[in-house]
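So that we are looking at the same thing, I have put the structure below in C-alpha coordinates.
Removed from the display is one protein chain of the complex; every other protein chain stays in position.
Moving on, here comes chain A:
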Amino acid sequence: MRAGRSIALTTARDAVETEIGFTRTVAGLNLIVSDLAPHIALLAQGALLTVEVCVLALAGAVVVGAAIAMMRASGSRLLRGIATVYVDIFRNIPFLVQLFFFYYGLPELGIYVDAFATGVLALSIAGGAFASDVIRSGILAIDPGIVEAAQVYGLSRRTTFLKIVMPIALRLSVRPLGSVLINLILTSSILSTITLNELTGSAKIVASQTFRPFEVYAVLLLAYASLTYLLSIAIARFHRRLNRGVLEAV
(Lines give C-alpha, C1' and ligand atoms only; values in the text may rest on other atoms or scores of the structure.)
Protein backbone atom coordinates (compact mmCIF):
# COMPACT_ATOMS: atom_id res chain seq x y z
CA MET A 1 0.00 0.00 0.00
CA ARG A 2 2.86 2.34 0.78
CA ALA A 3 4.20 2.17 -2.76
CA GLY A 4 0.66 2.65 -4.03
CA ARG A 5 0.26 5.78 -1.92
CA SER A 6 3.39 7.44 -3.22
CA ILE A 7 2.31 6.82 -6.77
CA ALA A 8 -1.11 8.20 -5.92
CA LEU A 9 0.48 11.54 -5.06
CA THR A 10 2.04 11.81 -8.50
CA THR A 11 -0.87 11.12 -10.80
CA ALA A 12 -4.60 11.21 -10.40
CA ARG A 13 -5.13 8.22 -12.64
CA ASP A 14 -3.00 6.00 -10.49
CA ALA A 15 -4.79 7.20 -7.39
CA VAL A 16 -8.08 6.02 -8.79
CA GLU A 17 -6.52 2.73 -9.78
CA THR A 18 -4.98 2.16 -6.37
CA GLU A 19 -8.35 2.70 -4.79
CA ILE A 20 -9.97 0.34 -7.24
CA GLY A 21 -7.26 -2.19 -6.50
CA PHE A 22 -8.03 -1.94 -2.79
CA THR A 23 -11.79 -2.24 -3.09
CA ARG A 24 -11.27 -4.98 -5.61
CA THR A 25 -9.62 -7.18 -3.02
CA VAL A 26 -12.50 -6.42 -0.63
CA ALA A 27 -15.41 -6.90 -2.93
CA GLY A 28 -13.84 -9.36 -5.32
CA LEU A 29 -15.96 -10.72 -8.09
CA ASN A 30 -19.03 -8.73 -7.07
CA LEU A 31 -17.30 -5.55 -8.07
CA ILE A 32 -16.48 -6.81 -11.54
CA VAL A 33 -20.13 -7.68 -11.99
CA SER A 34 -21.46 -4.39 -10.64
CA ASP A 35 -18.89 -2.43 -12.61
CA LEU A 36 -19.68 -4.13 -15.86
CA ALA A 37 -23.44 -4.27 -15.33
CA PRO A 38 -24.22 -0.81 -16.80
CA HIS A 39 -22.36 -1.81 -19.94
CA ILE A 40 -24.03 -5.16 -20.48
CA ALA A 41 -26.48 -3.64 -22.94
CA LEU A 42 -23.66 -2.32 -25.10
CA LEU A 43 -21.85 -5.65 -24.99
CA ALA A 44 -25.06 -7.48 -25.86
CA GLN A 45 -25.53 -5.20 -28.86
CA GLY A 46 -22.01 -6.02 -29.93
CA ALA A 47 -22.62 -9.73 -29.47
CA LEU A 48 -25.77 -9.48 -31.56
CA LEU A 49 -23.82 -7.75 -34.32
CA THR A 50 -21.19 -10.51 -34.16
CA VAL A 51 -23.93 -13.13 -34.54
CA GLU A 52 -25.48 -11.26 -37.49
CA VAL A 53 -22.13 -10.89 -39.24
CA CYS A 54 -21.21 -14.52 -38.67
CA VAL A 55 -24.53 -15.96 -39.81
CA LEU A 56 -24.48 -13.89 -43.00
CA ALA A 57 -20.80 -14.66 -43.57
CA LEU A 58 -21.39 -18.38 -43.04
CA ALA A 59 -24.15 -18.34 -45.65
CA GLY A 60 -21.85 -16.42 -47.99
CA ALA A 61 -18.94 -18.76 -47.28
CA VAL A 62 -21.04 -21.86 -48.00
CA VAL A 63 -22.28 -20.39 -51.29
CA VAL A 64 -18.78 -19.31 -52.35
CA GLY A 65 -17.30 -22.56 -51.05
CA ALA A 66 -19.83 -24.69 -52.94
CA ALA A 67 -19.13 -22.78 -56.14
CA ILE A 68 -15.37 -23.15 -55.72
CA ALA A 69 -15.73 -26.82 -54.80
CA MET A 70 -17.79 -27.36 -57.94
CA MET A 71 -15.09 -25.65 -60.02
CA ARG A 72 -12.40 -27.78 -58.44
CA ALA A 73 -14.36 -30.95 -59.15
CA SER A 74 -15.18 -29.92 -62.72
CA GLY A 75 -13.61 -31.31 -65.88
CA SER A 76 -12.48 -27.93 -67.22
CA ARG A 77 -8.83 -27.28 -66.62
CA LEU A 78 -9.34 -23.51 -66.58
CA LEU A 79 -12.05 -23.63 -63.92
CA ARG A 80 -9.94 -25.96 -61.78
CA GLY A 81 -6.99 -23.60 -62.12
CA ILE A 82 -9.00 -20.54 -61.15
CA ALA A 83 -10.45 -22.32 -58.12
CA THR A 84 -7.03 -23.52 -56.97
CA VAL A 85 -5.52 -20.04 -57.29
CA TYR A 86 -8.47 -18.54 -55.40
CA VAL A 87 -8.07 -20.90 -52.47
CA ASP A 88 -4.29 -20.50 -52.46
CA ILE A 89 -4.46 -16.70 -52.38
CA PHE A 90 -7.13 -16.29 -49.74
CA ARG A 91 -5.63 -18.90 -47.44
CA ASN A 92 -2.09 -17.51 -47.58
CA ILE A 93 -2.71 -13.79 -47.11
CA PRO A 94 -3.61 -12.48 -43.64
CA PHE A 95 -7.27 -11.67 -43.21
CA LEU A 96 -6.41 -8.21 -41.93
CA VAL A 97 -4.67 -7.39 -45.23
CA GLN A 98 -7.62 -8.75 -47.22
CA LEU A 99 -10.00 -6.70 -45.08
CA PHE A 100 -8.03 -3.47 -45.60
CA PHE A 101 -7.84 -4.23 -49.31
CA PHE A 102 -11.64 -4.28 -49.51
CA TYR A 103 -12.28 -1.55 -46.95
CA TYR A 104 -9.99 1.00 -48.60
CA GLY A 105 -10.16 -0.43 -52.12
CA LEU A 106 -13.91 -0.67 -52.75
CA PRO A 107 -14.54 3.11 -52.47
CA GLU A 108 -11.79 3.57 -55.09
CA LEU A 109 -13.96 1.56 -57.46
CA GLY A 110 -16.92 3.79 -56.64
CA ILE A 111 -18.55 1.12 -54.47
CA TYR A 112 -19.54 2.80 -51.23
CA VAL A 113 -20.60 0.22 -48.66
CA ASP A 114 -20.47 0.46 -44.89
CA ALA A 115 -18.16 -1.45 -42.57
CA PHE A 116 -20.81 -4.09 -41.92
CA ALA A 117 -21.20 -5.00 -45.59
CA THR A 118 -17.44 -4.89 -46.14
CA GLY A 119 -16.90 -7.18 -43.16
CA VAL A 120 -19.50 -9.69 -44.30
CA LEU A 121 -18.07 -9.63 -47.82
CA ALA A 122 -14.47 -10.13 -46.71
CA LEU A 123 -15.43 -12.89 -44.26
CA SER A 124 -17.51 -14.66 -46.92
CA ILE A 125 -14.68 -14.56 -49.44
CA ALA A 126 -12.03 -15.74 -47.00
CA GLY A 127 -14.39 -18.25 -45.38
CA GLY A 128 -15.34 -19.52 -48.83
CA ALA A 129 -11.76 -20.61 -49.44
CA PHE A 130 -11.87 -22.75 -46.29
CA ALA A 131 -15.44 -23.97 -46.88
CA SER A 132 -14.56 -25.09 -50.40
CA ASP A 133 -12.02 -27.57 -49.02
CA VAL A 134 -14.62 -28.97 -46.66
CA ILE A 135 -17.35 -29.25 -49.29
CA ARG A 136 -14.92 -30.72 -51.81
CA SER A 137 -13.95 -33.51 -49.46
CA GLY A 138 -17.68 -34.01 -48.79
CA ILE A 139 -18.20 -34.46 -52.54
CA LEU A 140 -15.24 -36.84 -52.82
CA ALA A 141 -16.56 -38.91 -49.90
CA ILE A 142 -19.76 -39.76 -51.79
CA ASP A 143 -20.04 -43.35 -52.91
CA PRO A 144 -19.65 -43.39 -56.75
CA GLY A 145 -22.46 -45.93 -56.83
CA ILE A 146 -24.91 -43.22 -55.79
CA VAL A 147 -23.95 -41.01 -58.74
CA GLU A 148 -24.06 -43.98 -61.11
CA ALA A 149 -27.50 -44.92 -59.86
CA ALA A 150 -28.70 -41.36 -60.54
CA GLN A 151 -27.26 -41.56 -64.07
CA VAL A 152 -28.97 -44.89 -64.69
CA TYR A 153 -32.25 -43.33 -63.62
CA GLY A 154 -31.71 -40.82 -66.43
CA LEU A 155 -31.27 -37.74 -64.22
CA SER A 156 -29.45 -34.88 -65.90
CA ARG A 157 -25.98 -33.89 -64.69
CA ARG A 158 -27.43 -30.72 -63.19
CA THR A 159 -30.15 -32.53 -61.26
CA THR A 160 -27.71 -35.18 -60.11
CA PHE A 161 -25.40 -32.52 -58.77
CA LEU A 162 -27.99 -30.25 -57.14
CA LYS A 163 -30.43 -32.88 -55.84
CA ILE A 164 -28.18 -35.86 -55.13
CA VAL A 165 -24.54 -34.88 -54.71
CA MET A 166 -24.82 -31.52 -52.94
CA PRO A 167 -27.33 -32.56 -50.24
CA ILE A 168 -25.17 -35.51 -49.26
CA ALA A 169 -21.94 -33.53 -49.47
CA LEU A 170 -23.33 -30.70 -47.32
CA ARG A 171 -24.75 -33.17 -44.81
CA LEU A 172 -21.38 -34.84 -44.48
CA SER A 173 -19.75 -31.42 -44.12
CA VAL A 174 -21.75 -30.19 -41.14
CA ARG A 175 -19.06 -30.80 -38.55
CA PRO A 176 -16.13 -29.41 -40.56
CA LEU A 177 -18.31 -26.48 -41.66
CA GLY A 178 -18.92 -25.94 -37.96
CA SER A 179 -15.18 -25.47 -37.47
CA VAL A 180 -15.28 -22.96 -40.31
CA LEU A 181 -18.08 -21.13 -38.47
CA ILE A 182 -16.08 -21.12 -35.23
CA ASN A 183 -13.14 -19.74 -37.16
CA LEU A 184 -15.41 -17.07 -38.62
CA ILE A 185 -16.54 -16.09 -35.12
CA LEU A 186 -12.95 -15.75 -33.95
CA THR A 187 -11.93 -13.93 -37.13
CA SER A 188 -14.90 -11.56 -36.93
CA SER A 189 -13.17 -9.89 -33.97
CA ILE A 190 -10.78 -8.40 -36.54
CA LEU A 191 -13.69 -6.41 -37.97
CA SER A 192 -13.33 -4.12 -34.96
CA THR A 193 -10.34 -2.62 -36.78
CA ILE A 194 -12.59 -1.20 -39.51
CA THR A 195 -14.83 0.61 -37.01
CA LEU A 196 -17.44 -2.12 -36.78
CA ASN A 197 -18.47 -2.31 -33.13
CA GLU A 198 -19.16 -6.00 -32.82
CA LEU A 199 -18.39 -7.85 -29.61
CA THR A 200 -14.68 -6.98 -29.51
CA GLY A 201 -15.30 -3.44 -30.73
CA SER A 202 -17.89 -2.75 -28.04
CA ALA A 203 -15.65 -4.34 -25.41
CA LYS A 204 -12.96 -1.87 -26.47
CA ILE A 205 -15.39 0.96 -25.76
CA VAL A 206 -16.34 -0.50 -22.38
CA ALA A 207 -12.68 -1.01 -21.45
CA SER A 208 -11.89 2.63 -22.17
CA GLN A 209 -14.96 3.87 -20.30
CA THR A 210 -14.43 1.81 -17.16
CA PHE A 211 -10.60 1.99 -17.10
CA ARG A 212 -10.62 -1.72 -16.35
CA PRO A 213 -9.19 -3.34 -19.44
CA PHE A 214 -8.01 -6.50 -17.71
CA GLU A 215 -11.42 -7.47 -16.36
CA VAL A 216 -13.22 -6.53 -19.55
CA TYR A 217 -10.89 -8.45 -21.86
CA ALA A 218 -10.68 -11.43 -19.50
CA VAL A 219 -14.47 -11.65 -19.49
CA LEU A 220 -14.48 -11.23 -23.26
CA LEU A 221 -11.95 -14.03 -23.68
CA LEU A 222 -14.01 -16.33 -21.48
CA ALA A 223 -17.15 -15.36 -23.38
CA TYR A 224 -15.61 -16.19 -26.77
CA ALA A 225 -14.10 -19.45 -25.49
CA SER A 226 -17.31 -20.69 -23.85
CA LEU A 227 -19.42 -19.59 -26.82
CA THR A 228 -17.28 -21.47 -29.33
CA TYR A 229 -17.02 -24.48 -27.00
CA LEU A 230 -20.80 -24.76 -26.61
CA LEU A 231 -21.22 -24.22 -30.34
CA SER A 232 -18.81 -27.02 -31.17
CA ILE A 233 -20.76 -29.41 -28.92
CA ALA A 234 -24.04 -28.39 -30.56
CA ILE A 235 -22.55 -28.84 -34.03
CA ALA A 236 -21.20 -32.29 -33.21
CA ARG A 237 -24.69 -33.33 -32.03
CA PHE A 238 -26.34 -31.86 -35.12
CA HIS A 239 -23.82 -33.68 -37.33
CA ARG A 240 -24.50 -37.02 -35.63
CA ARG A 241 -28.24 -36.47 -35.95
CA LEU A 242 -28.12 -35.60 -39.64
CA ASN A 243 -25.79 -38.48 -40.46
CA ARG A 244 -27.48 -41.17 -38.35
CA GLY A 245 -27.65 -43.63 -41.22
CA VAL A 246 -24.21 -43.13 -42.72
CA LEU A 247 -22.10 -42.53 -39.65
CA GLU A 248 -20.51 -45.96 -39.67
CA ALA A 249 -19.45 -45.55 -43.28
CA VAL A 250 -17.78 -42.19 -42.72
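Note that in this section contacts are C-beta pairs under 8 Å (C-beta built on N, C-alpha and C of every residue); 3 or more make two chains touch, one makes a residue touch a chain; residues count from 1.
Operating definition for what follows: contacts and distances are computed from a predicted model.
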Not-shown chain resolves in UniProt (candidates "NADH-dependent phenylglyoxylate dehydrogenase subunit alpha", "Glutathione S-transferase", "Probable sugar-binding periplasmic protein" or "Amino acid ABC transporter permease") to "Amino acid ABC transporter permease"
Could you tell me which of A:R72, A:R136, A:R175 or A:R212 touches the chain that is not displayed? A:R212
Of the listed residues A:V55, A:I111, A:L221 or A:A234, which contacts the missing chain in the full complex? A:L221
The one of A:V63, A:I93 or A:A149 in touch with the missing chain is A:I93
Hidden partner chain, residues of chain A it touches: 7, 14, 17, 89, 92-98, 100-101, 104-105, 108, 182, 186-187, 189-190, 192-193, 200, 203-204, 207, 211-218, 220-222, 224-225, 228-229
